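Take this structure first; my questions come after.
The complex is shown incomplete by one protein chain, all other protein chains being positioned as in the whole.
For clarity, chains are labelled A and B in written order, and residue numbers in each chain start from 1.
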Amino acid sequence: MRTSPYRLVENFLDLAHLCFIHKDILGDPEKSEVVAYKTEHRKDADEIWAVDCAFYQPSASKASTTGQMTKYIYRVMSPFSVMLYKTVNGDPSRNDAICVFIQPLDEADCLAYMPMALVDETSTDGDLIEFQQSIFLQDRVILENQRPALLPLDPSYELPTRADASSIAYRRWLKAMNMRFGIFEKQAA
Amino acid sequence: MTITLYDYTLSGSCYKVRLLLNFLGLSYDRRQMNFYPGRQHKSPEFLEINPLGQLPALQDGDLILRDAQAILCHLANKYDADGHWLPRDERFGDVMMWVMFAGGELMNSSAARLHDALGYKLDVHAARTNAHAAFRVLEDHMTAREIAGRKWIVGDTPTIADIASFPYIALSGEGGIGHEDYPALRNWMRDFRRLDRFHAMPGVPEFV
Partner (left out) sequence: MLAMWRGEDGPVRIWEDRCPHRGMRLSFGFVRGDALRCIYHGWSYRTDGQCIEIPAHPELTPPKTICASSYPAESRYGIVWTNLERGGPAPFPDLGPDEGWLPVRSLYVNRPAGQVEAAVESFDFGAPSSIRLKNPSAILLGIGSQMEMLLAIQPVNADRTGLHAVVRGENASAARADLARRMQHLRAEIEAEREKK
């Protein structure tokens, strides 16, 4: 993907885009509200977490047949790796887990690997892979057309809203660790 | 009679066939192939269906067909009695010419996309250059059509020439080929996306 690894992580963390970019699958434009969720910097592991996330989804996974409020927990393990835990249809004791591990090839060029562990009695591996690839290619159009490709850390350059709490926490964390690679440095006027 | 499509969601060539099946309102069985990373299209079982090891393939009763363009022609020939999508009058040759162009020169855009999205090893610079050259040919044609007050590649209504050309023009950004230089193609794509029964695919944004 021709973008910075951070754009990919933020896209993965983002709930508000689901109903536009993954319309009819992971979101419904008529039910676009992102209810408040919590973000945490877990200092022991030095990870960013977003918990209590919930979003209405018409077809949350390959196995789902009806719309539901899906619950998500997001976890950013490192600047280039992120994963989510997601409600399993019909089994509240278990979670689906989907990871994105990103290998930067250059500041604005990266390879993404997506291991998944899913609870699904009916779909074939091929079905699951194709479902996830479809989601991924819907995002790719967006990711390759954000300007700049590098990530700005100045909140006045890209204006966040409450739904972006996880992105705000992630950018703060990158800033605190003084990350420079793949970061957009505004030219002095 | 059952129609079976050997399909991969992310393939622009399969998308051509799905578009026409949808426009014609035909129901069909989808045989979903693990194209990437499974390379199921190169498996011995699938090579029985298509010895070229390419998607899509279509089974219609006893007939097994490969090549998106041939499949479009077959479906239009058999199921579109009034020749809306494949006219049998003087427009026939013109439609076929652009259908061949879609299966030929425009596939450079597909090659660039395979390189960028799926990591295929090929000369992406040549693919992009050739894709731009092909886009220009259609851009010039559609410009002349606009001046003549026409919206579609041939005739007054959309045909399989439009269907065959749409996917790899619409998806070209995924191979690093932008639409900025092609205003007539942008107008044409907008009209195409507004057709009744049109459906998007990943990489072609949903909203027009």
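Here is the rule we go by: contacts are C-beta pairs under 8 Å (C-beta built on N, C-alpha and C of every residue); 3 or more make two chains touch, one makes a residue touch a chain.
Here the structure is a predicted model, which is why all the values come from computation and not from measurement.
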Selected residue (touches chain absent from view) among A:His17, A:Lys71, A:Lys86 or A:Arg140: A:His17
Absent-chain contact - pick from A:Gly67, A:Gly90, A:Pro115 or A:Pro160: A:Pro160
Residues from chain B at the interface with the omitted partner, ascending: 140, 143-144, 147-148, 180-181, 183-184, 205, 207-208
Missing-chain contacts mapped onto chain A: 10, 14-17, 19-21, 29, 32-34, 141-142, 145-148, 152, 158-163
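Assume only the chains that are shown with their structure count from here on.
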List of chain A residues in touch with chain B within their complex: 2, 20-21, 23, 125-127, 129-130, 133-138, 140-141, 144-145
Interface residues, chain B side, partner chain A - complex: 8-10, 32-34, 36-38, 40, 116-117, 173-174, 176, 202-203, 205-207
